[in-house]
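Just one protein chain is left out here, and the rest sit where they should.
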Amino acid sequence: MVSALTLSSAVVSSERLDAVLMESFVDNGQATMERLQQDPVQQACHQSRTEPPDAAVAATLRQQRLDAVVFPADGNFLGDWQRGAAVADNGRGLQSSDDPAQPNGGNCYACHQLAPDEVAYGTLGPSLTGYGARGQSEPMLRYTWTKLWDTHAYNLCSHMPRFGAQGILTQQQLKDIMAFLLDPASPVNQGLR
Amino acid sequence: MIKQTQLAGLSRRRFVGWTALLSAAVAVPARVWAWARPEAAFVATGIDEALAGLGGTPTVHDAIQFTTPDIAENGAVVPIRIEVDSASLPNVSKVSVLVEMNPNPMAAVFDIAPDTEVYIETRVKVAQTCNLYAVVEADGQLYMQSRETKVTLGGCGG
Amino acid sequence: MSSRIKIRAQHADGITEVKALMRHPMETGMRKDQAGESIPAHFITEVAVFHGERPVMQGYWGAAVSANPFLGVRFKGGEAGDIVKVTWLDNQGGTGEGETTIR
Partner (left out) sequence: MTRTWVWLIAMLAMPALSGDGIFDEYRDLMGDDNPAIFVIDEGEALWFEPQGPLAVSLEGCDLGLGAGVTEGAYALFPRYFEDTNTVMDVESRLLHCMETLQGRDREALLKKPYSLRGDLGTELEALVTWLAAESEGAIIAPQQAHSSERAMYSLGEEIFFYRAGPHDFSCATCHEQSNMRIRLQTLPNLTDHDDAAATLGSWPAYRISEGLVRTMGWRLQDCFRQQRWPGLKLGSEVSIALQTYMAVNAAGGVMAAPGLKR
């Protein structure tokens, strides 16, 4: 079964990898085996490791992602920043241990600094404190929405989840996050030193 | 070849099985003082009620040195330390720890023997960011110090 | 000799410092297991520290004391070689006892 390989060359065929994954994992509540199948973005970003794939492939993929973004039907991008704060704080959702009946969280604080009075923030992503200073122009609203919906439309192979495209958050939750980021009254935009 | 420590382990363990080890019946603790658990304070669900269960409203006293972390990595285990300078506050007979926002704020009470050090270190659960209270009784009077400890969420939110 | 309490006792400048670690789940009774069933309350309610036969501290605990509890106390007196003993009793009638000699 196990083919002999040298230490330096990580050459594992995709067939072998699939077989190993199928053998090594089992359905666990809502976390089912289908989740191991990669879509084109995951495949491209896995194969290329940390660097984006070659320019032509990358451009095509990015455009596909951009074209697939769904904007709010009512044209209204901004919800309730208080509800958005709760979504940003909630790290649960879609884990085998989570209740599928409960809403998913965005877990924004895992990676980003947001409200300056929350000290428990991660650093994998850039600080978004004071994000509202960018204003609420139409292009800004569409840009921010797109980043949340599918980060790969702008930044292929970013580590950030595709909150809209993958159905992690609802349109209403995304609007609430938008307000949390952009509303001048949101704590994200308060108490800046 | 079997090592010395293994032999020691073997002889020591032959007589004590796994289950026996966990359910070992040992002597009931010797009771020299009368046990007087302040049950009313322990079942109280609010801080004022819990303090009432200890005998009233304490006044702040600087002789109580109450050490808790400003920010705790985990609310399941928050280390605390209570020391009382007996020159400024003599005759301390009881030391209590309360956590304001816990379902039952009363966490622990300690009876201190006369003529010894007033020094307690332990770890308590803190359900959410809130004030912790160190309450001491001396000559029938209650004194306290309080400190806020911030409890942080883990990486994946739980 | 019970292995359910680990104790260290050290003497310096007329004061003995005792540090004890106890093997106990300290269940609040408010948690549920993976199947959604309540895990019964199980916690130490009484704990005592002795220098020889002399009690130096006795405590009453609620379920808010952390799992595998740690207790540190200091008392006047004590000499290297003296016995220090820690005992506990829990809400289910379980007991624990451990002792060490002062270093």
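Going in written order, the chains are labelled A, B and C, and every chain counts its residues from 1.
We adopt the following convention: a residue touches a chain if its C-beta (ideal position, glycine included) is under 8 Å from a C-beta of that chain, and two chains touch if they have at least 3 such contacts.
What you see is a predicted model; the values in this text were computed from it and never measured.
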- Message: I'd like to know which visible chains would be in contact with the absent chain if the whole complex were considered.
- Response: A, B, C
- Task: Among A:53, A:130 or A:161, choose the residue that contacts the chain missing from this document, as touch is defined above.
- Result: A:161
- Query: Hey, which of B:57, B:74 or B:88 is the one touching the hidden chain?
  - Reply: B:74
- Query: Since one chain has been left out of the picture, which residues of chain A touch it in the full complex?
  - Reply: 2-7, 9-12, 16-17, 20-21, 23-28, 31-33, 35-38, 41-42, 45-46, 49-50, 94-97, 109-111, 119-124, 159, 161-162, 166-168
- Determine and list the chain C residues touching the chain excluded from the picture. 3-4, 6, 8, 19, 21, 23, 25-27, 31-34, 39, 66-68, 70, 100
- Query: In the full complex, which residues of chain B touch the absent chain?
  - Reply: 2-3, 6, 8-10, 12-14, 16-18, 21-22, 67-74, 76-77, 79-81, 123, 152-156
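Following the convention adopted for this analysis, only the chains that are shown with their structure count from here on.
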- Query: With chains as vertices joined when they touch, what's the shape: line, ring, star, complete or other?
  - Reply: line
- Note on the structure: In whole angstrom, the CA-centroid distance of chain A from chain C equals 47
- Distance between the CA centroids of chain B and chain C (whole Å) is 10
- When the C-alpha atoms of chain A and chain B are each averaged to a single point, how far apart are the two points in Å? 43
- Query: Mind pulling the chain B residues that touch 2 or more other chains?
  - Reply: none
- Item | Where chain C touches two or more other chains at once, by residue number | none
- Message: Going by the contact rule set out above, which residues of chain C touch chain B in the complex?
- Response: 2-4, 15, 19, 28, 30, 45-46, 48, 50, 53-67, 69-77, 87-89, 95-97
- Task: Would you mind writing out the residues of chain B in touch with chain C in their complex?
- Result: 21, 24-33, 35, 37-38, 42, 76-79, 81, 99, 102-104, 106-113, 115-117, 119-125
- Given the complex with chain B, which residues does chain A contribute to the contact? 89-92, 95, 105, 107, 109-110, 119-120, 122
